Structures are given as structure tokens and as C-alpha cells.
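One structure below.
Heads up, one of the protein chains got dropped from this complex, but the rest are sitting where they should.
Going in written order, the chains are labelled A, B and C, and every chain counts its residues from 1.
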Amino acid sequence: MADQATLTRKDFQSDQDVRWCPGCGDYAILKAVQEVFPSLGIPREKFVVVSGIGCSSRFPYYMNSYGFHTIHGRAPAVATGLKTTRSDLEVWVVTGDGDALSIGGNHLIHALRRNVGLKVLLFNNRIYGLTKGQYSPTSEVGKRTSSSPYGSLDAPFNPLSLALGAGATFVARTVDIYQKHLIEVLHRAAQHRGTAFIEIYQNCNIFNDGAFSYMTDKSQRQEQGIYLQHGQPVIFGGEEKRGIRMKDMRCEVVTLGDGFSEEDCLVWDETNPAMAMLMAQMLPPDYPTPLGVLRAVDRPVFEEQVVAQIQAEIKSKGDGTLEELLHAGDVWTVD
Amino acid sequence: MADQATLTRKDFQSDQDVRWCPGCGDYAILKAVQEVFPSLGIPREKFVVVSGIGCSSRFPYYMNSYGFHTIHGRAPAVATGLKTTRSDLEVWVVTGDGDALSIGGNHLIHALRRNVGLKVLLFNNRIYGLTKGQYSPTSEVGKRTSSSPYGSLDAPFNPLSLALGAGATFVARTVDIYQKHLIEVLHRAAQHRGTAFIEIYQNCNIFNDGAFSYMTDKSQRQEQGIYLQHGQPVIFGGEEKRGIRMKDMRCEVVTLGDGFSEEDCLVWDETNPAMAMLMAQMLPPDYPTPLGVLRAVDRPVFEEQVVAQIQAEIKSKGDGTLEELLHAGDVWTVD
Amino acid sequence: MTSSAVVHDSVEKLSDVVIRFAGDSGDGMQLTGTQFTNTSAVLGNDLSTLPDFPAEIRAPAGTLPGVSAFQVRIADYDIHTPGDAPNVLVAMNPAALKTNIADLEVGGILIVNSNEFNKRNLTKAYYTENPLTNGSLEGYRLFEVELTKLTRAALDEMGLGNRDRDRCKNLFALGMIYWMFSRPLDNTEAWLAKKFASKPEIIEANLRAMKAGWNYCDITGAFQTSRYEVVAAPLPAGTYRNINGNSALALGLVTASRRSGLPLFLGSYPITPASSVLHELARYKHYGVTTFQAEDEIAAVCAAVGASFGGSLAITTTSGPGLALKSEAINLALITELPLVVIDVQRAGPSTGMPTKTEQTDLLQAMFGRNGESPMPVIAPSSPGDCFSVAIEACRMAIQYMVPVLLLSDGYLANGSEPWRLPEVEDLPDLRLEHHGDAEDFQPYRRNPETLARNWAVPGTPGLEHRIGGLEKQDVTGSVSYDPDNHQHMTRLRAEKVERIARTIPPLEVDGDSGGRLLVLGWGSTAGAITGAVNLARKEGVKVSRAHLRHLNPLPSNLGDVLASFEQVLLPEINTGQLAMILRARFLKDIITLSKVQGKPFMRGEILAKIHQLTGASEG
Partner (left out) sequence: MTSSAVVHDSVEKLSDVVIRFAGDSGDGMQLTGTQFTNTSAVLGNDLSTLPDFPAEIRAPAGTLPGVSAFQVRIADYDIHTPGDAPNVLVAMNPAALKTNIADLEVGGILIVNSNEFNKRNLTKAYYTENPLTNGSLEGYRLFEVELTKLTRAALDEMGLGNRDRDRCKNLFALGMIYWMFSRPLDNTEAWLAKKFASKPEIIEANLRAMKAGWNYCDITGAFQTSRYEVVAAPLPAGTYRNINGNSALALGLVTASRRSGLPLFLGSYPITPASSVLHELARYKHYGVTTFQAEDEIAAVCAAVGASFGGSLAITTTSGPGLALKSEAINLALITELPLVVIDVQRAGPSTGMPTKTEQTDLLQAMFGRNGESPMPVIAPSSPGDCFSVAIEACRMAIQYMVPVLLLSDGYLANGSEPWRLPEVEDLPDLRLEHHGDAEDFQPYRRNPETLARNWAVPGTPGLEHRIGGLEKQDVTGSVSYDPDNHQHMTRLRAEKVERIARTIPPLEVDGDSGGRLLVLGWGSTAGAITGAVNLARKEGVKVSRAHLRHLNPLPSNLGDVLASFEQVLLPEINTGQLAMILRARFLKDIITLSKVQGKPFMRGEILAKIHQLTGASEG
């Protein structure tokens, strides 16, 4: 039983051998989470990691906290039941693009609309890893996989748009190997009240290697990523600075200096739904990829309301007794 | 067997007694659909109405076309299988707010992202009608129903936002009793390639009477409804004309004449995703309710791609024979 | 209508009477029936009810699918069913007559609202001639009452429109029946006063209508030769309330929560006929009950599993199609060995089937409808009141053995009601658990040697951090294991745990001789009809015993001996022989199935006829 004041990464490492493929992006995310948890000042026994099924969903086994490896797609539902009845716990959901967006899409969007106090980490590797490499709802059109030998035809979801459309109060995106950014975003999520939805680009080096290298390759990181900062103009690029400005309600990439200055650029506002939606829909190759917090707003939190309603009833009616319960309604006596 | 040239509403009326509650908004929608189908110049046998379970989902029984009353929430999935294999058919899905957004949410969003050629009519009465009046995922917070005697706590979905977030190519809203508008929107949907999603406000006079009267009351129709028209400025109101203008990427209601003119107003563009999202999120009482087509864009249609891929393979490899099929791979002969 | 044949003051004493109120769904027949029931309950009758809702919410007025009926049987002795054939039928319109007349006993009393027998309504009911005038009702004691006209007249002075006045027709009818069965009006008066406290006009109108009905009979002497009385039944002393099965389930669950000290959590998605358990529990917030209306059945059961992991007494309620959807997640509770109570209020299937009708056809689904070897306890209540204690028993099994438990009720129990004697709180089982798990040397799959239950260590407890999940687990440590012998061991262990429950359940009791020619065995809601039939057979001198199974898995340990003691075993089921299959396989005994799959409960007469056939007894 570790003292929370002195918790370290080690306290969150379980005794189970980690069994992802060597080189899998999941390792980096595990590391970041094991970095973040001890830094939150919360006792270890308060953490619960709930997952579905998939490579990513093996996550709880490797965390020395409470953990529940549930069934495919249902982690948000299990977590909702847990958090609703145990609002004192920190409930983190770990899920994959298949788990969360294919079979589990409904539970995810319902958790988001209810604004249940969960942190949802979606490991998006754009593939079904555990079942050996079929295309997923985030795979690009035309992807050749075992189940799509001639190329997939389904247009992918944009996970951030979907979350926004479902009414999410916190939406962010980060990348497995961007440890610092990842940890920052996890910290922001940890502070959020309500559902925090974080898409984490994750490389599956076995079945979809290099899915994100267009932006994660060292040479591309500046050119292909926009690091959003609330209140700051949306600017990116290495040597040559560029920015995003609004024109006719659409986003446009402009080169700074080239007749445009910082002032022309969109100032990022985490609370503006239209901006979040526009930013979510900026897709490569036409646009660089936005990273960081796209939306963070306050809305009543589900489990808090549930508890409050129960408390209010107990306050107004008194804590019910079994006598009262049974004798309610029309009763009569036979002697 | 009616000749398509001369089809009339009567040709689409089945011999079954219509069994909705007297006064139910479903009647008006049935009437409109029976108006629209014969006017499309398509033979009757090509129409299939597929539904889930709910009051609304009884719809197919009353249509003298092919029909399939499936199971709760699964109509989009059944319809996807049908349309994918039978792209020659006109497949219309009728569903309710519970059927489509509660149990069936996942199938709906997946149909939308795939852009399957379905017309989805969501009868939104903000209640579970058939099961006698529990709150639904579109019920307003605080709603008292049999399952929420102290008021519901779940924040509702905004069906249009959700559809947009899922990547819908056609999104519209109309109202049961606005026959003309309803018929117009159905016509637009009928022309759309890919999934057409139409939310229809529908009054359940038994369990949620007057849910939309704030806007459908004769006196409110002009003040509380915005009738969107592509290419036109967004203007509404009766005597006193008002309009919507953009300010800092948010919508603002302005009174025309009062320092503002038509020119200041947003010009409606069905193809702009940010506008659609903003408009979808305009909610009473702060805003009037947008009606009409919020989004209409072109994107590859799922079943067309499926058929094309099969055709391409047949073209490149020739129509496979059983001999070839069985003898493929390493074979050897034993004499 | 069993007459005790004591006539005095022109009131005939009856021992037993079955009354059915039938009308349009807008006519308020359920209310009428419930009021008559409650008044009779307070008078001390034993009683049993059978509501029959239309499938449509409100089918067009006057049509056949729009008919709503409520049957109530009252008696001065211990009864078990709402009766086979009504002795009295109130038909508020032609459609109600058409759909119900076939059930009325020959010579029975038939009261019709003659005002509604107009051309339009007759056509809607597909009558080509007026049955009131074409002689087709000659076999009954027909009373034509101008119910609409009389009700309107009674409310004349109140300044209400016809529509509002017509809403009170049912109270007029109720008043008539109160008069006919010599019941006081005060109970309904009090109810009206409470229910419409804020609408005095409605109270007034309803009261006037009811009294007008009563007076109409009293003054006009319309039924002068037909006034009856059914005196109180000699029920065991105690405090009673009239209860239906779903309410009793809800009360049982809250009781189990209180007696175990575990907060109650219900995850549910509405579905007929289970929804009202959700509705009831949603009202018990001041008992610390959390109800969660999920987005679907899968989310409902998953949320319950999550709540169970967190230490709640977790419940999920549904009906057959919903149970099908829940089966994958139930298995998660099964392999993680978390307590969970799954309530299936069965309805007629397959698929959507006939949602408002009753059936016992989910037994095999409950037993076997999951992937892999997945045994779980199954239990079924036998009457509306019994739902209370069966709910408690299901919770007991779940938490003491760390297993998901399936409780099989059905539409008949859910909506039917009977007088229920309130238990004394101190007599209720104590379900408190010993504290599980000790941080020193804690292992999540370490077991109680008696029950084999594993430790239930809830998140938030320092030092007991552990992981569970749907992959096969090594015993004791709970680590993921692909070891073949461990899998065999765990498979055996999960079965053994369920079997051990048999040690804590009472042996099957046989009513009647403990062996002999014929045993009529039952489970679930057929109890009433079977008891009724057996009692009738015995009155005829037929030797027949009876037993009723509450626990369907594990079975009581003496069941094999009981079956072996009888030459013949008859098992009536509202399915095609599901329990019979299980018993045949287990005991290699030829169980005779009496099957009925019509969306309706058994009538005593149907079972009696089979008893006759098997015993060679005459038609009695």
C-alpha cells in the first residue's frame, strides 16, 4: 500500500509481463499513463482502468490499479455503471478504434452525451490489431487488408467530429510517441469534469506500420502538426511559419509574411463548437493535423446529478425504512 | 400491379387498419410519404420500407410496397444489407428517436459514414411511445416520465449534430404537420445519392403532447422557425424580420432594420460543414429552430462502390467457374 | 360462480365469482378492475386478477385491437387463479363484446352499454347484425344498460362537455357492479380524493357517475334478482396489500438491498412487460436506489456489471429479446464471478412475437443461451406475491455465491395481482456478507471453502488492487491463463459453485401423497392453475399429488427421489416442454408435457382434463 504522497511510476506497474509486440505504440502510452497517475495526488486504490477487447484493451493488466478487461466494445457502458455508483473513483477507459468506434460506437456516444466522468483513451491505430489486421472504421478508403484484399470501401469516421457531434465536453488528440504532449493532454483530461475523450494516434508496427509517419517522421513534425493552444493564434510550421485563417466559414492555410500576419489567424478557443468542428475536419493531405485540446467546456456531470437526485429525495422523504416500503399503498388487516 | 405512370397515393395504401392513436403525428407523415412515392416515377415494386420497433416503426404495414418491420434499432443494418445487394431498390428506413438513437445509434452512424443509399426518416417525438412513455435520448433534461419520476438527467442528443459528426451527406429537419415542407424535404431526400437523414418532429399526443407546440403553434411558426434555403440569407420572423449573422464564429440573432440589413446575414450554404454544425446547434429557447436541408453534398455511395469492385474483379479475372474455384492452389492427383 | 346457496335479504351468497370488465382502451377498464379489486381486497376476499392490454397504445376507438379487459376473481376461500370463464362480463361496446363473449360461462351475466351498439361501432367490430337483437346472446342473462346516456344525464348539472362526461362511464359501470356484489363505495371515494386532489371537478364527476350507477341498480331494480355477496376468505392473520408481480419484484429487490447493506443499482432498457420494474424502482430514490435507463439492453447489463464490480447489488431487468442481447455480457459476470441478478419477464416469442402476451418459453435460453460452458442459477416465482421473496432469494444466491442469477417471471405474473401478506421485517433473511479480502496475501480468486465464492474486493480498498476480465483466469491468483488443466478446473468449479447452492435450498415439498400414480409438477406462473386443477380433481376423488419448483438450477436435491416415487409425472408448461427436457435428460424419467403456447395462461380446466385423461377418471 503505497502512500499517495510518494507514489511513483513503479507503483503503477503490475507484475504481469507486457505482451504487446515489440515496437508497438501501446508501450509509450502505458509509460505516459504510469507517469501521469502518480502525479495526480490521488491514492492508487482510487484508480480503475476499464477496457474492452483488442490489443490496446490489454492495458489494465499492466497497471497496478484496479482494472477490468471487459468485453468487446462495452467498456464505456461498464465504466458508466461503475462511475455512476462510485463517483469517488477515477475511472479511465482504454479502448481501440475497433472497440470504441465499431462495435462500441453507441456506448461511446451515449457516455459523451451523458457526460459521465470518464477519461476515454482511444488508441487509434487504424486497424484491428488483435484479430490480425482487418481494416477498421478509421482506416483510410482503399486500404488493403486481409478482409479487404481489393481495398476497403467504407469511408472512415473522423473520431473527433463524431465525439463533437455527440456532445462531448472535452475532445483532444495526441500521439503515442509525443510523450511530452501526450502527458500534457492526459493531465488536462485528468482535470476535466465529465467525459474526456482523447484520440491517441498509435502505431501498430505489425499490421499498419507507419500509419502516422506522414506527420510523426522527425522531418514532418513541424510541418504536419498544429499544436493548438487556447487563446493563441493557430500557427504551425518549422522555418516557414504558416497559419490558419477563416475565409467564408472555411479554413485556409496561409503563409505568414506572405501578405498575412499572426493577426489574420484564427485565435484558438476551446469553447467554440464551430471552431472545434472545423479543426476536427482538417485532414491530411490538404491540411496539417491538429493536436491538443479541441474542446473543453463545462456541462453538468451525469453521476453528480444522479447522486444529487438521490440525496435530494432522501432529504425530502427521509431515508426510507423497510416498514414504510412494505406498508405503502392500500393495506388491510386480517385478524 | 399499377402502372407507374399513373400511380397515386391510393396505390401505396395497404389493406391494414392503421393503428396509431387518434391524433398521432405519424398519420401526417404517412400521408406525406404516400404522396411522395407515387410522384417519383418509380414502379411500386421497387420501394421497400424498412423499420425497427416503436410506434413509428409500424409504418411499413400501412404502405402497399415491400416492407420489413425488423427488430429494435437494427433497421439501418438490415437496410444496408438489402441496399448493398439490391442497389436497384429504393430503400426507405422509418425509425423513432429511441429506435434510431438509443439502441440503434451505432448502426445509424455507420450507415451515415458509409453513405449507403438509404433515406432515413427519424420520427422524433422525444419519447418512447410504444413502451408507454419513458424518456428518450432526445427528451429534454428534467423530463418527468414513468422511468424518471423525479426528472431525467441525461443530456439529450442533438440528432442533426450527431449525424453531421458521423459524416452524413444529407441532413434535414422538418415537422409532421408542415405537410408542404415535409413533402418538399422528402422530395429532396429522394433525389439524394447516399444516405439521406431526415429528422421529423412528430407529436405524440398521448405521452408527450405539445412537445413542439412552442414552434408549431400557429402564432409561433414564423417567429420560431427558420426555413433554410440554399443560397439565400438566413432570415426569419413574421412582421418583424430577423436574421442570423456570424460574430466571432458564433451565431447571433439580429433584427433587420435595427442597424442590420439582409447583407449582414449568413448566406445559407448546404455544403459548408461549419455552417451546418452551427445551425444544428441552434436550440430553443435561445434560437429559433432551423428547418429544411442543413447539408447536402456528394460523396461516393457505398453500394455503388461495392458493385463496381465486384464488376472490376469479374472484368479482370473473368466470371469465376466452380472448376477454377476448386482447383485453385496446390493440387495433386492420385490415380 | 360457486354458489353457497344461502339466500337472505334477496342477497345471494357466493363463494367465488369471476368478473371481466371489457371496453375500449380509452374506457378506463384497467382502472375499473383495479378499483373493484382493491375494494374486494379490503373486504377480505381472496382474489386474483388478469389484465389483458391491447398491443397498440391506443388503437382507433371502437376497433377490435383497441379492446382492453380486466378480469378479477374474488372468493371467500383460498384461490390461485383469476378463473377460467367469467361469470359476469361487462362489455362497454360491440368490439369488447365480440372479443370477450366466447369466454363468458353459459348462463352468465352480461351487461352491455346499449348506447354504443350503433351502426358505426358494429361495423368497426365487424358485426353484420346487431347481436343484441339477433338472438345470438340468448344463452346469457343479458342486461342492456344505456350507460352513455345515463352517465351523461347524471353529470348534466356539472356543465361538462360530452367528452368529459363520457370519460366517467366506467365509474357508472363500477357503481353498478359494486351494487351487484354488495360492496361499499368508500374505498374508491377515498382513492379518487387522493388521486385527483388538485382537480375537485374530476373527483366530483367520477363520484357522481359511480353513485349514479349504484343508484340506478338500487332504484330501477334492474338486477333485482341478482344481488350477491362474497364474504371474506379465511386468510391467515396479518396485514395485506394487493400486489402485482412487477411491484413485488421491485419491493423484493429494495428489501434485499437493505438486508444486505449493499446499495441497489438497476441497469435497464424499457421493454414490455418488464418496464414497470424500472418504473417502480425509479420511485425509490430515498432508499438509495440508483436506476439507470441505458441506451440498450447491452449497456444496461454492462452498467450493472460495472456497478457490481464497484460493490453494488446489481440488477438488470428485461424480457426475452433483451435477454438474448444480454447473454454475452452475462457471461462476463459469470467468468469474472461477480454477483448480478438478471430478471426476465417473459413474453410470447420468438422475435418480437406477441409482446403483450405471456409465455414460459425463455427457460432454455436462460439455462443455455450463452457461449461456452456457462451454468448459472435459475429461479422462478409462482405468483405475483411470490415475486417478492424470489427476488430476495435471487439476490442471496448472487452475493453469497458470487454468480449471476437468472430470475424468470412472466407477463402473467407481472400484471396479475393478488393479496399479499406483508412479511415482518425481522423475519426477512439477513443477507449481510462477511468482509471480503485482506490486504495481506490477498488473492482475487481465493475462495470461501463452503460456497466457493471468490473474494469480492471493491475498488477503492487500499492494497487490494487487482484486475479481472473475460479471459480465462487462473484459480486463486486471477491471472490470465491458457493452461488446459486450469481451464478444465475452472469449468468444473463454475459448475460446482452453482451445484453447491442446492445445499442451501429446501427440498421439494409434495402436496398430497408423497408417491403414487400421478404427480403434477410445475414451475413459475402455472402454480395457480395447477393448484386449482389438482384441488378440483381431488374434490372429484382423483388421487393426485402436486409439487412446484422454484429453483430450476440447481434443482432441489430430493427431486430425483420425488420423481421416482410417482408412476406418472405431468408437467404443464406454457412452452413446448422446456423443463421437461431438462428433467428427462437428468433423471431419464418420462415426463409428460402438457403444452400450451397461445400467449395465455393455463385454465384450470385444461389441466384438469389432462389429469382425467391420465388417471382415467371421468369428466367429473
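The rule is short, and it goes like this: contacts are C-beta pairs under 8 Å (C-beta built on N, C-alpha and C of every residue); 3 or more make two chains touch, one makes a residue touch a chain.
Predicted model, so just to flag it, every value in this text is computed and none were measured.
Residue C:A495 is the one among C:A85, C:A495 or C:L536 that touches the chain missing from this view.
Remark: the omitted chain is touched by one listed residue; of C:N134, C:N162, C:T220 or C:Q598 this is C:Q598. Residues of chain A that touch the chain left out of view are 17-22, 53, 55, 71-73, 102-103, 105, 128-132, 134-135, 137, 146-150, 152, 154, 206.
The missing chain lies against chain B, touching residues 1, 14, 16, 43-46, 48, 50, 53, 60-61, 63-71, 74, 77-86, 88-89, 106-107, 110, 306, 309-310, 312-314, 316-320, 322-323, 325-327, 329-335.
Although one chain is not displayed, chain C still touches it through residues 55, 65, 319-321, 323-325, 327-328, 331-332, 334-336, 346, 348-357, 359, 361-362, 364-365, 367-374, 469-472, 482, 484-485, 487-488, 491, 494-495, 575-576, 580-582, 584-586, 588-590, 596-600.
Just so it is clear, only the chains that are shown with their structure count from here on.
By count of C-beta pairs in contact, A-C exceeds the other of the chain pairs B-C and A-C. Averaged Cα coordinates give chain A a centre that lies 29 Å from the centre of chain B. Here the spacing of chain A and chain C, counted between their Cα centres, is 45 Å. Residues of chain C in contact with at least two other chains: 285, 295-296. For chain B, the set of residues touching two or more other chains reads 103, 105, 137, 150, 154.
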